[in-house]
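What follows is an incomplete set of chains from the complex, kept in their original frame.
Each chain gets a letter, A, B and C, in the order it is written, and its residues are counted from 1.
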Amino acid sequence: MTSVTAEMRALSGEALGSAFLVAGVVGSGIMAQRLTHDIALALLCNTIATGAVLAVLIVIFAPISRAHFNPAVTLGFALRGEFAWTRVPAYIVAQIAGGIGGTILAHAMFAMPLVGHGIAARTGSSQWLSEGVATFGLMLTILGCAQRRLETTAACVGLYIAAAYWFTASTSFANPAVTIARALTPSFSGIRPEDVPPFILAQLAGAALASWTGARLFVKSSGV
Amino acid sequence: MTSVTAEMRALSGEALGSAFLVAGVVGSGIMAQRLTHDIALALLCNTIATGAVLAVLIVIFAPISRAHFNPAVTLGFALRGEFAWTRVPAYIVAQIAGGIGGTILAHAMFAMPLVGHGIAARTGSSQWLSEGVATFGLMLTILGCAQRRLETTAACVGLYIAAAYWFTASTSFANPAVTIARALTPSFSGIRPEDVPPFILAQLAGAALASWTGARLFVKSSGV
Amino acid sequence: MTSVTAEMRALSGEALGSAFLVAGVVGSGIMAQRLTHDIALALLCNTIATGAVLAVLIVIFAPISRAHFNPAVTLGFALRGEFAWTRVPAYIVAQIAGGIGGTILAHAMFAMPLVGHGIAARTGSSQWLSEGVATFGLMLTILGCAQRRLETTAACVGLYIAAAYWFTASTSFANPAVTIARALTPSFSGIRPEDVPPFILAQLAGAALASWTGARLFVKSSGV
């Protein structure tokens, strides 16, 4: 019974964390879009809010759910044998449901229709390469922090995503659950629903490649 | 006698910390408003100053007063049995008095009439939902950091508030004492006095819900 | 002889650190002023560069010189009996000389005449109150971090100054050596030479008040 309770807490953590993450991304995008006409400034505000809330969510939820909030990360750890495959489906469901809840919550806070339809076209090989690179780097960051304190991991993931918003052409979604949730908003951080599937494929490919690379790079060295 | 002295130091810490927090919020809003016409940029500057000073104040005052600076947080800990109810009234008085002092200090530094009247309308269910969500997240962040070092708590609270400035429609007041103090300024970060009571109700509801949620989520787990 | 060598290293550290601090403040002000017409944006860039370089300088120089870089801080610690009065004069000379060197270095890097004349008027009781509050808060931050790790102090001082750039009307010079050095630049971060003396008086008053306050607030408590 204890493990059932612990798993319920883990799934609640994934859902609540994913909800706050997506509410952070979508909400800050709406706020920024309303307050300025300079797109770089809007993206900068969106970036800072996203990186900040992501780092906080990792610190507070990692002890109960590992703070994945991201099916690509959950699958990446399962591939490496560090997360039970039997736990994967419920984790992904919690992440997607939480993410969608986050979009709805952001819309409610900004007095918009609760569910909308993404209108930003994000397609083409450059965008897909961007998502692959973004998720590769995210997973490599997580793996590279495996031997460090939780605070270090949280700071690095927040900083990495903040940077990747800018150095990838797709603004680094890097997360299938967040991508699905962002297809439901017509605002700044949205994506057309038809552009979602190739984004997710690119994200999964990036995460898988990072799992493979990390296994070769981050072995415990005998001293450099 | 020692405990009387310790309690006086605690109340001084709450008052001084609340004063610097509100001076930080109000002062940086006045400065930003004077220097640019871009509202997003003004809010970004306001955000950075607020998050930065809040993190610093938590580090330096937590050892003497726990660094609540916030009646919703004080009441939330009292509800959880982690703060004596008998200490609550003086704490709240110190927080409100300090906060009002912070508004006066900011006005003095910027050569404005020492007390004014908020003119920004912040009302309606979306705003109230925003305040509830903002305070829920703030209290959950504090509870989720309970087992971590003070520096982690300070960084997470500062980052959370910086993010919440953007992902909530109300710019995340999330603090009844700060809300009252901000009703006394006609500047960028003000609020109409008549909009204060529902803000405070929403904040208290959010903090109470977070106390309940945290008690269920953040139990010491037997390992995930 | 060892202590002579150690004191020479300490003075070199104060001079080099003060030079980099002022070069950081003045240089980033020149860069920002050249790249934008939005004053808030220019101040934001100035803020970020100043806070960042200050935190770094404290980390690297604290072990050899305590990383004061500031006569008000050196005098504050002497008042508290935590820094030998005999060391004070050389420290202040090193800080001022280093600061002036920093202005010259910034001008050289930006191809300007090496020494100029500040043209920004910064006078009046609101400005002086701002400098008093800014330096009070800076000294209180340093004292409040006394029991913490060096990294915490460095981060808090950098964050505090970043915030105080915005919540004080004077942009928080908070340092007599830096104030003198900034009187020698006609650029964004300059100050008229005739406005320097009252700034310094206000800074010293703020630091003295903080020393007095800190002695009462930050005693080792018997537990709150």
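Convention: contacts are C-beta pairs under 8 Å (C-beta built on N, C-alpha and C of every residue); 3 or more make two chains touch, one makes a residue touch a chain.
Here the structure is a predicted model, which means the values were calculated and not measured.
Colleague: If 3 of the identical subunits are displayed, how many subunits does the entire complex have according to this structure file?
Modeller: Full complex: 4 copies of the single sequence.
Simple rule for what comes next: only the chains that are shown with their structure count from here on.
Colleague: Find out how few touching-chain steps suffice to connect chain A with chain C.
Modeller: 2
Colleague: Regarding the chain B and chain C pair, does the interface count as same (over half of residue numbers shared) or different (under half shared)?
Modeller: The interface of chain B with chain C is built from mostly unshared positions.
Colleague: Could you work out how far chain A has to rotate to sit on chain B, using CA atoms and steps of 5 degrees?
Modeller: 90
Colleague: Could you tell me the distance, in whole angstrom, between the mean C-alpha positions of chain A and chain C?
Modeller: 40
Colleague: So, what's the distance in Å between the C-alpha centres of chain C and chain B?
Modeller: 28
Colleague: List, in ascending order, every residue of chain C touching at least 2 other chains.
Modeller: Where chain C is concerned, no single residue meets two or more other chains.
Colleague: Which residues, counting only chain B, touch chain C once they are in their complex?
Modeller: Residues 2-3, 6, 9-10, 12-13, 16, 20, 23-28, 31-32, 35-36, 38, 41-42, 44-46, 48-50, 52-53, 55-56, 59-61, 63-66, 105-106, 108-111, 151, 158.
Colleague: Taking the complex as given, what residues does chain C use to touch chain B?
Modeller: For this pair, the touching residues of chain C are 38-41, 43-44, 47, 51, 124, 126, 129-130, 133, 137, 140-141, 143-145, 147-148, 152, 155-156, 159-160, 162-169, 216-219, 221-224.
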